[in-house]
Structures are given as structure tokens and as C-alpha cells.
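So the structure is just underneath, and the comments pick up after that.
Omission of a single protein chain aside, the complex is shown with its protein chains in their original locations.
== subunit A ==
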Amino acid sequence: MPGDHRRIRGPEESQPPQLYAADEDELPAARDPTRLRPVYARAGLLSQAKGSAYLEAGGTKVLCAVSGPRQAEGGERGGGPAGAGGEAPAALRGRLLCDFRRAPFSGPRRRAPQGGGEERELSLALQEALEPAVRLGRYPRAQLEVSALLLEDGGSALAAALTAAALALADAGVEMYDLVVGCGLSLAPGPSPTWLLDPTRLEEEHSAAGLTVALMPVLNQVAGLLGSGEGGQTESWTDAVRLGLEGCQRLYPVLQQCLVRAARRRGAAAPS
């Protein structure tokens, strides 16, 4: 808002008060690098969405909704040779549109709702990780919309969003090859850098590098991978990926139980 200089005689520029706040010298406590935070997952909670899921892991809270399949926008695309299993030819395959958003109150500083660059990048990462799992050939000329909303960022936000999105797709009854489970990692700097599984926000802030892995547990295929920072040599990153995949396998039974419970709830609620 432009300053009203005729009535308010204040300074031209202003800085946020955090600059002058006392430095929080809070270092993250030492912990077992392979511990996963307890996860609470619930599917089928939004009445207006085809499928939905809510995931809470430590301080991270994500809500995800799936709508569709509905008619895809975009021009006519030609046909081609049909795929196996009665699937549509490559040009007529369905599309998956993903949207990742952070609520303005999700982090320590307020962010404008129109996040911009980072959210576009994470939406693309979400799409690239979910596409291998969804049988888009069974939804020709249709599009599925997945929207993930991060309510609170307590560390490994992208991993939680991936898991919630996969649960929501399964809850919507979309045909999938397998669930996608996401896991976050961060590298704690120091004399002997170690990779920590499922970091909290404090650990992420003090980290030298971060990595998110997405795994399809039954097929044992890596659906998504996104990492950056000063992680060191390739051996260090290889160890991190191995640790992440192990974490994803450990998380899978919790998600299976969540889906079973949601199916039972839906069965009990349906008028017979």
C-alpha cells in the first residue's frame, strides 16, 4: 500500500521486525537418524471432492482433494496405436493436473497466497511422481485434478503431500498400479554429515541439503526424486536414497490400514 505521507509522518522504508529479534540459537536435538514420526492418515473426509485425504506427520499437516475425471481442455489430439490392456493410444491418454499450495499461515512468516515459482516447481514434482502410478490410459480425453494444501509446514512437506495425494487418488477410486509413498531426508552439517530421515522444520532449516523420494512399494519402483544442496559426493546421495526407500517401505502398512478403514466407513454409511 502506498504510504500516506501527508497524514502519517513515518519512515519511507520499513523492515520486518524479525530482523531485530534475538537470534534463536536453537539447534536441533540429536536423534536416531532413521526414526519416522508417527503418522495419522484419514481418507474420505471431504464431501464435495471425489476423493480426499488428510495426513499429519509431526507438525506437518496436509489436506489433499481429487476431482474428476472430467473432460480435458485442449485441442483435439490424433490417435495412434492402442496400448496393451484396452488402454487409449498415447495421444488420447488422460492428464493429471496437480496443484500444490501453501496456506499463508503455514510457515513462520506469512506468504502471499499466490506463491509463484516454488509452488509451480513442487506442483510439477507432484505430477511427475504421481503419473507413473495412475493408469491414465483408462481415462482417455479426461483430466484428473489433484490439489494439495499444506496447512502447516513441520518439515518434509513435499513428501507428506505426495503421500496424501496418492491416498486421495485411491480414495477417489482412480485406477492405479500402486500407491505412492513419499519420504523426506535432510543432511545435518558438521564434521561427520549424516542423513536424517523425516526431518522437522528446524532440522531442515539447519541442513546443508534436502531430498524427497517417492516410492511405489509393491512394485519397488522409484516414482519421484527431488533433491538439492551441498550433499557431497554421489556415494552420500546413494546412501540417502537407500535410507529414503527404506522409510517409504516402513510407512506403507499405515496407509493400507487407513484405506481399509475408509472403505469400511463408506460401506457402513451407504444405504443398503
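Quick note on the criterion: a contact is a pair of C-beta atoms (placed from the backbone, for glycine too) under 8 Å apart; a residue touches a chain by one contact, two chains touch by 3 or more; residues count from 1.
Convention: contacts and distances are computed from a predicted model.
Not every chain of the complex appears here, and the one that does not is recorded in UniProt as "Exosome component 7", selected from "Exosome component 7", "Hemoglobin subunit epsilon-1", "Ubiquitin-like-conjugating enzyme ATG10" or "Thioredoxin reductase 1, cytoplasmic". In the complete assembly, the contact with the undisplayed chain comes from A:224, out of A:44, A:199, A:224 or A:247.
Checked against the hidden chain, the listed residues A:47, A:71, A:192 or A:234 yield one contact partner: A:234. Among the residues A:124, A:218 or A:260, only A:124 touches the chain that is left out of the figure. What subunit A contributes to its contact with the hidden chain is residues 15-16, 19, 81, 117-118, 120-121, 124-125, 128-129, 131-133, 208-209, 211, 216, 219-234, 236-238, 241-242, 245.
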